[in-house]
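Excluded from the complex is one protein chain; the other protein chains are retained at their positions.
Right after this comes chain A.
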Amino acid sequence: MTDPVTGPAVPPPTPATELSSPKEAVGGWLQTLRTGDIGSLPIIIGLILIVIVFQSLNPTFLNAFNLVNLCLQIAALGIMATGITLVLMLGEIDLSIGSVSGLAAAVLLVTHVNHGYAPLLAVLVAVLVGTLVGTIQGSIFAKIGVPSFIVTLAGLLIWQGVQLRVLGEQGTINLPPTGTLVRWAQFSFVPQWLAITLAALAPLLYLLLSLLTRRRRAAAELPVTPLWLPIAVAVILLVLLQLVVAKLHLDRGVPWTFVFMVLVVVFFDWLLRRTAYGRKIFAVGGNIEAARRSGINVDAIRISVFALCSTLAAVSGVVAAMRLGFANQQSGSGETLINAIAAAVIGGTSLFGGRTRRYAPLLGALVIGAIANGLELLSLSSDVRLIVTGTVLLAAVVIDALVQRSRTSHGR
C-alpha cells in the first residue's frame, strides 16, 4: 500500500504505450498470487491432476468416445451451476434447484408424452414452471424476509412432492426413443466443418473485441494492456479449441447441448460483468446498504435472480431428461443439487457473495463432471462416489473460506 499522502496520485494518462513487458506482467501476476488472489490456476491444476489420475487408473478416460460422453453429461450441470452462481453472488443460497429440475423434467414428460404437447411447447411449459417457482421463492425471501436457506429448503421438499404428484402412479415416463426430444439431446452434433469454423471464429472474435476496446482506451488516454497479451490469449484459445474439436470428431463430434451450455455460461458471464443489471447483482452481493442508497431496487434484483436461477434449473432438468430419455421419481434428486453448488464454488464463486471468476460454472462443471465420469468408468459403488463428491465440495468451500480470510488480511 502506498502512503496516503506522499503516495502517487491517480496515474497520469499514458497514451497508447506498451505498459509492461511479458516479464513484468508475469511478475505482477505472481504478486497478486501472493496476496491471495489465486485466479483460475488451482482449477486448471486440479483438472490436470484429475485427468492424470483417472487416465492412469483407466486408459479409456481420454478416449474420444468418453470425452463426447463427458460433454453430453456436463451440459445439464453447467446450466444449473450458472443459475446457482447468480444466487451465490447475492450471498444467498438456493437448495431447491435439484427438485425444480426434477419437476421440470416431470412436467416436460407428462405434457409431451401423456398430453401430446408439441416438443417445443412442452419444453416451454416446463421452463416456465421453473420461472414461476423461482419468482414465488424469491418474493417470499425478498418481501417477507425469510432467509433464503429456509425458503428454498422448504422448496426442496415441496417441489419434489409436486414432481411425484405430476408423475402420478406411473413413476417413470419414457420418451419415444426416436422422438424429436431424444434426437435433440442425444444425437445432435455440430457438423465437422461448422465446428472447425466456430472454433476458429471464437478466438478471432475475442481478438477483435480486445483490439477495439484497446483502441478506445488509447483514444481516451487510458492505460492499455500490452498488444501481445490478447494475441497470445487468442492463439492459445485457437490451438486449444481446434485440438478439442479434432479429438471429439474422432468419435461423434461436438454435441449441440454442450455448445448450448457454453453459450449460456458465456451469456450470463457477459450479463454479470458488462451490463448495468449485472453490476447491480455485484453491488447487492457486496454491500446491500450501499446498493440501496445508490437507488438500486434490491427486492427486484433478488426476485429476478431467484427467478433466473430456477429457470436455469428447469432448463437443466429438461436437458437432462432429454439426454436420459425418461423422467422418474429420482430425477433431480441425490447429488444433482450438491454437484451444481460444488461446480459453482470450485469455479471460483464465493459463498460470501459478490465475487465470482470468469466462466466459473463451465470450469467447475468440467471438474465435477470429470470426477463423476471417471468414478463411473472405474465402476465403483455409490459409497465411494458419495464420499468423493462430498469431499471435493468440502475442499472447494474450505479453499473459498481461506481465500476470503487471506483477502481480508491483505485488504483486497
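We adopt the following convention: a contact is a pair of C-beta atoms (placed from the backbone, for glycine too) under 8 Å apart; a residue touches a chain by one contact, two chains touch by 3 or more; residues count from 1.
Everything that follows uses one rule, which is that contacts and distances are computed from a predicted model.
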| item | value |
| --- | --- |
| Chain not displayed: protein name in its UniProt record ("ATP synthase subunit a 1", "RNA polymerase sigma factor", "ABC transporter ATP-binding protein" or "Acyl-CoA dehydrogenase") | "ABC transporter ATP-binding protein" |
| Selected from A:Arg252, A:Arg279, A:Arg358 or A:Arg385 as touching the chain missing from the view | A:Arg279 |
| Options A:Lys143, A:Arg165 or A:Arg216, residue touching the unrepresented chain | A:Arg216 |
| Contact residue for the chain not shown (choose from A:Glu169, A:Glu289 or A:Asp383) | A:Glu289 |
| In chain A, positions touching the absent partner | 1-5, 7-11, 13, 213, 216-217, 220-222, 270, 274-276, 279, 282-283, 285-287, 289-291, 293-296, 354-355, 407, 410-412 |
